[in-house]
Structure formats: C-alpha cells, structure tokens
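Structure incoming, see below.
Just one protein chain is left out here, and the rest sit where they should.
Order of writing sets the chain letters: A, B and C. Residues in each chain are counted from 1.
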Amino acid sequence: MSKIKRGVSLYSYQNETFQGKMTLEDCIRTSAELGARGIEIIGEQTFWGWPEYGAADADVENWHRLIKQYDCTPVSHDFMLDYKRYKGRIMPFDEQVASVKRDIEFGARLGMKFIRALVSIAPEVLVAAAPHAEEHGIKILIEVHAPLHFDHPWIVRHAEAFEKSGSDALGFLPDMGMFLHAFPPVWKEKFLRIGVPRNIADYIEKAYADRVLSEYVILEVQEMGGTGPAIAMAETLRHNAAFEPKRMLDYMPRIHNIHGKFYQMMEDTNGDCVEPSIPYDEIVKVLQQGGYEGYICSEYEGNRWIEDAEEPDSVEQVRRQQVMLAKLLGEAEVPTIKTSPTASADAEATREAAE
Amino acid sequence: MSKIKRGVSLYSYQNETFQGKMTLEDCIRTSAELGARGIEIIGEQTFWGWPEYGAADADVENWHRLIKQYDCTPVSHDFMLDYKRYKGRIMPFDEQVASVKRDIEFGARLGMKFIRALVSIAPEVLVAAAPHAEEHGIKILIEVHAPLHFDHPWIVRHAEAFEKSGSDALGFLPDMGMFLHAFPPVWKEKFLRIGVPRNIADYIEKAYADRVLSEYVILEVQEMGGTGPAIAMAETLRHNAAFEPKRMLDYMPRIHNIHGKFYQMMEDTNGDCVEPSIPYDEIVKVLQQGGYEGYICSEYEGNRWIEDAEEPDSVEQVRRQQVMLAKLLGEAEVPTIKTSPTASADAEATREAAE
Amino acid sequence: MMDNKMIVEGSLQSEDGGFSFLGRLPYYRGLGLSMIEDIQVTVDGEVQSRESVRFSVRGKTYTLDEMETVYDDRWNFGEKAKIIVLNGGLAAGDHQITFAVRYRVSYLPFVPTTKDTKDLALAA
Partner (left out) sequence: MMDNKMIVEGSLQSEDGGFSFLGRLPYYRGLGLSMIEDIQVTVDGEVQSRESVRFSVRGKTYTLDEMETVYDDRWNFGEKAKIIVLNGGLAAGDHQITFAVRYRVSYLPFVPTTKDTKDLALAA
C-alpha cells in the first residue's frame, strides 16, 4: 500500500456551498465517507467573515467537532493575501508579512499543518514570515500552478530564497493542473458553445496533443479565420509550456501537499474512472518514486466550464476522482458515499421551515 | 584545459557579408585567427543559389580550399526546410523528407558533421531522414531555441521520437539565447528608441531580473499606460519561461553542437569581456559537467537590435565573445585578429576597380 | 464562475426612490469591499449611473465610491447583497436586469468583469 493519503479541498464543492445546498458538515462527511480524510479549505470560503471579521470561536469549535466526528485531519488553510487591496498601490511589505502571520495563526487555530500561499506572492514576504510559521508548527506552501512550473524562473527564485532562508517552514504545493497533457474535453465543449467553429476547436485539440508551440497554433487559428473565442481558445495553450511530472522530483523535500486538480472525471461501465487531460497514473508513480507521504487533495475545477450548460454535480465528480486515486494507490476498497451529500443542509432547511 | 572547442557561425558576420564587405575567406580567416576553428554556416547564406540552384562545384571546392588553408573544421550546415513553400498548404511529408535528404547530402559534401534543423520541423520528418543521415555520417540536430526549452512538450516529443527511432543520427543543438537571465541592454535601448517611455522600460528590465511571470508584467505595463512598443517590449518576456542551463544535462548524449548566441559583448578596461544577459560562466560549467566535447559556435544576433542607430561591428563583437570563451575554457592565449577582417573583400574591390 | 447565479431569482423589489435586487459575487471566495471596482446595473437596456448604485450587506449601505476605501467589511462567499438603484423607481411588471461586477483580484493578471442577465418581476 502506498503511503500517499487522500484528501479533498472543499473548493471542489463550491457550486453547492455557494448556493447553500451543502453545509460544512456535508462537505466533511462526504469526503470522509470516500476515505478522503484530509481536509483542505480556502479560509475565506469556509469561514464567513475571514479575514476582515476574523473567524468566530463558535465556527472554529464547530470545525474541530466535525473533524473529530468524521475522523478527518486538517491539512491546509489556503490563504489569499490581497496585496492589491488598496487601489492603485501594492500593500506595503510589512503589512503583507503581518497579513501572512494572521493566516499562520488562523491555520494553527484550525489544526492545519500547512497554509497555502499563491504564487504571486513575493518570496521575501514568505521568508520574513517563516519564523512565525515555525513557532506555530505551520509550513507555508507556495502553490505551483500553470502557467508556472518547476522550471519557471519565478519558481526557481522562490526555491533559491527558501534554501537561503534555511527554514523548513517554506515549501511547495504543486497543482496537478500543471501537467495537462491533453486539451480538456469540457474546455473544448465550452469553447464550442461560445462560438468557436468546430474545425478550429478540433485543430486546437489536436495541436495540443501534438504539443505544438502555442504561438504557431495562434497563427494557424488566425489563418483559419478564427476570431475572439477561437483566439482565446488557442491562447489557453500559452498556459502549459512545460508539463513533466518528473520535475517534482527535484523538490520533493519541500513538497508537502498536492492539489489533485481535475476538470472532468469520466467513468466507464466497469466503474473505472479517469481524468482525460491529466495523467494521474504517471503523477502517482512520480510521487511514489519521490517518497511522497502527504495528501493528494481533490480539487474539482470543471464546474466553471460546464455551469452555463448544466448544473455541476461536484460530489459525483469528487467521488470518481477518489475512486481513481484509491485504485492508483493500491487500495482494495472502492470509495463509496453512504449518506446523502446534502443531508445536513436538507435537515437545516427542514428545521428552518418548521420554525 | 577544457575539451570544449571554439567555433563561429558565419551568421555572426551577416551584416558585413550582406553588403559584400567580407568574403567567405575573410569570415573563415578571421575566425581562424581568433582560434575559433569550427565553422558553421547557414547553407543558403553562404552558398549562392542553395537550395533551388544547388551549389556550384567551384564554390564547394573553394570552401574546402579555405577550410584547409586556415586549418579549420567544418561543423554544421544549418538548413531551413521551407515547408510553407506552397502558399496555403504545408509541404507534403515525403517532400519534406526528400528535402532534408538533399541537405544531408549537401552537409556531407561540405565535410560537415552536423546539419541543423529548425525546431518547427516535425520529429517524424527527421526520424524518416535519419537512416540517410547515418549513411552519410551526418547527425541532424534540432536547434532548441527560445521560447522553446528542454522541458517544453514539443522538445520532449522530439526527444521521445529520437529515443524510439533508435538512431544516434538525431540530436539537439541548444541555442544559448534560451538562458537569458537578464533583459539585454541592446533590446532595451532599441525599445527606448522606438518610443517606449523610460519608466516603463526600466520597470520591464527590473521585472525580468525579478523573474516575474510575463502576464503580470504585461498587465502592469498596460496599467502604466503603455501602448504598442511598450506592450511589445513586455511581450518579449513570454519568450523565456524557463532558463536553467542545467536542464541540458538530461540530454548530453544527444547534444553535439552549441550556438553561442549573444546580443552584446561588453569589454572592460582590462580586456575582460562579458555578455550581460547570458550567463556563459554557468553555461560552460554545466557543459563541462556534462562532458561536452563539441564546439561552442559564436552566433552574434545583436546586429538587428542596433542597426537602426549604428553600423554593427560584427567582427569586434565575435572577437570579444571568443576572448570570453577562451578565458572560461582555461586557454592561456588571448584570441587576437592579425589580418584586416575585410582584407579579401578589399583586394577583390581593388582588382575589380583595376579591370 | 457562478455567473448565472449572480442575480437571485425573485428578489426584485421597490425601494424609496428606486428599486433593489439581491446579488452574489461570482467568485469562489469573498472579497473585501475595496476590491469591488464597479457594479453596473442595466434595466431594460438602460445603463444606470454609477452614482445611483448602492451596495448593502448586513445593514450597512455604501456608494460605489465609498466602497473603494472600505477595508473592514466584505462581500462574503455566496452572500446575498442588496443592490439598490436610486433611479426614481420602476413600474410594476417584468424587467430585464443585467448585473455586472468588476473586481480586483490580486493574483490575476487582468481585472475581470462578470455579468448576469435575468428577467425579474416587480410586484405591483
């Protein structure tokens, strides 16, 4: 059995939580039933009022109660650091550091091991906050996300700054969307819906499979008569200029969490599940080769690509990914949901209606 | 002493040869005097009429005579393969392969070890031509050039196809312009001349040094009020999304020639020479670490960035780069030009005037 | 994202000197109010002036200019804000409302505007 553990970022259920169709308990229970017991959150999504109002003690107590009740483990609080909070000027350095410190404290309060930093944050800010993270038993992980990748000069600069800092409270959280080896079908379908001619969409999909340099594809689409949406579809190829999972191997000692990004999980009649555009078989192999023992947290992002045509079913999508991950990790049991994913929300609605 | 050898691509002298100020003999003699005895050419530049008219026997004999006279070694014939020769359609596959075969034969006729393929050529074309290359003792080298790099999916596709072919007649020719670690001063000066405001040019230069993701820089320039040339200057950052010389190490068995691309060689009062934007010290270290024993061929490309303001002095630029390379390679002697670089052209002009 | 969930169905109502509806931020998290750059409301094809728009959450009401320097309040994830337009009022009946929000997201190399259009009925 693999030492890699399964988790879910509650980002995955955003379509349901946005509408109040799932409560925090629904999210945690559903993940736990799937055996995905590592729970990652975006603090601002899960805790009403964070950061401007702080987080209410009652809410934090509720969090710990649910984590305990469903035998889960807090993994990561993903923070945002809005350094463009002031119009027309960037937040001063000291204020950025202070903001990161508050997120460190919040992460610790929630029992997290990690807080996720966005890649747009300057490495100096994180280096300055690192001692505070060490004191609170937190590691700050930069999310390496397309169009960035482990060979991008900006990421190399972070890695150099981390090494120079001497702190092991600084690390990386690679988002598997980096390793897009095929054009996602849900992207193509969305671009078709907004008016990209079929022949152009087919060409772009094939050019991506053929790994053609984005600039050639953009020119070809122009020559095919493509306009607005077709150019936008071609320009998405600029986002993936490198996608070798093996490049994570250089950084394993600093990789502590993984975003299991996916756009669409397909299921065949045998119940086998696959992400057609992200090579999870290869990814899992590389992570095992690198001795990774952390979580892969499901991060469903197909919602935004299909919502104009159909209501996303985030739970079913997460379930399929967990089925795939469990199989790739050599688990014998197939993850299954036992309780209605909206049970708590439904109960609340019933209570409210009765009042 | 290093086993790495010095050479020149005659591309470097294009400004002079275009105008007839240097002959082929001037180019070869000047390079030889600098101790850069590996000679690389672009067939179509050096051999009048190639490929449509073939190359005249007299011209090829002249080539061999000069190579012998100046104790040089033919390194590479850089071919072009104009697969867009027919308007509106791509040259058929078999015709592309046949065209490459003619360049293989031409390279062999010139005594070259390598022919350089452009990276836009499909790997299948090169794989199909590989047996012909083997028969003629030629290796076909794909030039890995920014915006491509050794982790780009297109290059990985080539590498996979080369491995699968089982042929060692297929390889890589990395162009050191890939490893641009600073915004070249001659680029900045040109952009200033065509109207980029000073503050924006300064910002872009610094953002490049800070290794900021190109898309952020483009947004920032827009917000600074940048238009046409300023956006174009920012967009050059899209060209370098990865610049780690160490990535060549994965491919050393297939790397057989190096383009010593440079934009501007600065010389200090001690005669020390440096390329401010390309880290040749680090590059030479990596190549030595990888056991490289081929040529680094000077490839001067600053000409096009300064010609609107001043007449390029290609020979002086090549001389400085050779001084730098000789030093980095541990050579005791400082490369020096003894004969006027235009001696043969001048003699020809005198002869013609006398007729 | 959540584009088609921005306007809350059935939420159109009259206000003193105008009308209101409930609107949600089309985003997977909330945002501090200073990062809401603009809210544009169009009614039956007619763009309402920026000056006429008010944003109201949890009992506090702001003009769009005021919001630009509000650093201690937010528009939470999924939160239904009341969007008030002081246009003098609307006639009872059906109206086509377009609700567009421009918001500044620190990590994005562009400033997105997202909009939703729905037909809402104003009770007589």
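Everything that follows uses one rule, which is that a contact is a pair of C-beta atoms (placed from the backbone, for glycine too) under 8 Å apart; a residue touches a chain by one contact, two chains touch by 3 or more.
Bear in mind that the values here come from a model prediction, so they are computed numbers and not experimental data.
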For the chain not shown, touching visible partners are A, B
Full-complex contact with the absent chain, from B:Glu52, B:Glu333 or B:Glu352: B:Glu52
Filtering B:Ile39, B:Val97, B:Val119 or B:Ala345 for touch with the omitted chain leaves B:Val119
Touching the absent chain in the whole complex: find that residue among B:Lys3, B:Lys68, B:Arg85 or B:Arg193. B:Arg85
With the missing chain put back, which residues of chain A would touch it? List them for me. 213, 215-216, 218-219
With the missing chain put back, which residues of chain B would touch it? List them for me. 11, 14-15, 17-20, 42, 44-45, 48-49, 52-53, 80-87, 118-120, 303-304, 307-308
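Criterion: only the chains that are shown with their structure count from here on.
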Between B-C and A-C, more C-beta pairs in contact link A-C
So what's the Cα centroid distance for chain A and chain B, whole Å? 41
Per the centroid of Cα atoms for each chain, what is the distance between chain B and chain C, given in Å? 56
Once you find the CA centre of chain A and the CA centre of chain C, what distance in Å lies between them? 28
Multi-partner residues of chain A (each touching 2 or more other chains): 120
